[in-house]
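Read through the structure below, which is laid out as structure tokens, and then see the notes.
Only one protein chain is missing from this complex, and each of the others stays in its spot.
Coming up: chain A.
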């Protein structure tokens, strides 16, 4: 029974061949040879052999007939070996084979050459220069006394900052900017020494440890450097004031001394003579950069920090590098010359120094009230960036952001449109953005809305150029209550939900924490996928990887009912390449449909990917694939989305 069943498929499988033979009208002998002796599949053959062992005599008789006829079966398909052999050397076929063989390799080599040429001459990567490290950096402005305490005295210190560096790295920060830094009377421009760190935040050797640790984390450090002023307690000022004595004669020209005060706002008496100082600040004496001896000392001070590993300097007080004779106005033409000299010294020293080894040292500055032409002159003189201060003025219900506008969207959009237009027309001025600083109220408090603060942070992270983030803004910290012992924007950093937010173990520290520390803290947000911190970290790291965000063009969409878009893309030789990034932000209290018709390569919008979305966003989430083929996006109130698509 089994044997019969197994035998059945075989013949059926071969039936077509019978018909083929019959239909083929082969010779009679061929047909009889094939028809009479079907080839049995190996499978069946093997089984039959086994049966043969069981019933030897009958199977043997079955097995014998196929063997003798095998040679004849070879004619069934195509040519036999003997028949084919004569074509091996046939001139015609040999020629065809040779030609095809040669042609094949020629074509292959030609295509290979084409591939090589395409790789060599492709413009995309070869021609693009890498930006300097500071141009794409997210600089984190730390107020050290409020950041992390390590010795339990209730005030932050450098050791505390060192202990938190890893968390800054995880947050996506690339540059650390500690303030205050140099020893001073006022934590600002009245420095007592250009080579000493303030002992209130740690002994001077801690500065070297901090610098080394920052570099180990593959981050950079910049410090504030009051370039034009010192404290009255500075050794130079003390020597200068007693220049009448022989040993200190060289210091007499380090400061500007006059016998008669021209303006009491700028001159104060000291030992029968008057010295030039900051406006209304007698504690901060102005250096005389026209004196070559002073210049040498200041250059040495900068070189000292370069050797210690500092990567850049914020030059503070540049408006005092040169003044009009009565001291009341800056002499900008002379200031530009001084900056140029500083630039030259920093560059040449960095190249010669065996420690710095040619590292690019960044120089940047803040200049309030700077006009466009002023920024251009600054950049031309050698300043790497000039901080755009305008966004620091964004505050709800003020003269800049009027109450009638309802939200800060209108004023932000206006400011950005102006500043971005300026930078697109003046590419030599590298943008540098700042929303918050030690001297400004926190964003969340200024705009009166944490969701709006988050939108502004997303906006900032999409803008071109260098970014300054004031500590705590990455988790959305608010101002302290106004009756605090420290300025409201200098509350303790909120690390976790433990005592004092993890800032210090002291009871009732001088630097208090905000009352919302249990909910708003770094540790909690690090574990939430769509928290402010995670949005910040994702965008900060993305800025290090994506050409469009590093050096791409910026396009700001028009304001639509309190919402607008910011687009970044690579425009190379009038061709858009790579990824296009779009931030869509809605500051309104109602849903808005934003048109995407003005975006570059908008025919590709149907295949978009969400990069990140604000915490209150429900419809969109990171890595989601979305079809914006209709060329519009609808945003709920106070929602923001960053998405990308390929050109």
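FYI, a residue touches a chain if its C-beta (ideal position, glycine included) is under 8 Å from a C-beta of that chain, and two chains touch if they have at least 3 such contacts; residues count from 1.
The rule is simple: contacts and distances are computed from a predicted model.
The chain absent from the displayed complex carries the UniProt protein name "Large neutral amino acids transporter small subunit 1", chosen from "Chromatin structure-remodeling complex protein BSH isoform X1", "RCC1-like domain-containing protein", "Coatomer subunit zeta" or "Large neutral amino acids transporter small subunit 1".
Touching the chain that is not shown, out of A:151, A:166, A:235 or A:589: A:166 (per the contact rule at the top). Across A:541, A:604 or A:631, the single residue that touches the chain missing here is A:541.
Listed for chain A, the residues touching the missing chain in the whole complex are 2, 9, 13-17, 19-20, 23-25, 41-43, 46, 49, 53, 70, 73-74, 77-81, 84, 87-88, 93, 96-97, 100, 104, 108, 111-112, 114-115, 118-119, 122, 124-125, 128, 166, 169-170, 216-218, 526-527, 529, 538, 541-542, 545, 547, 577-578, 622-623.
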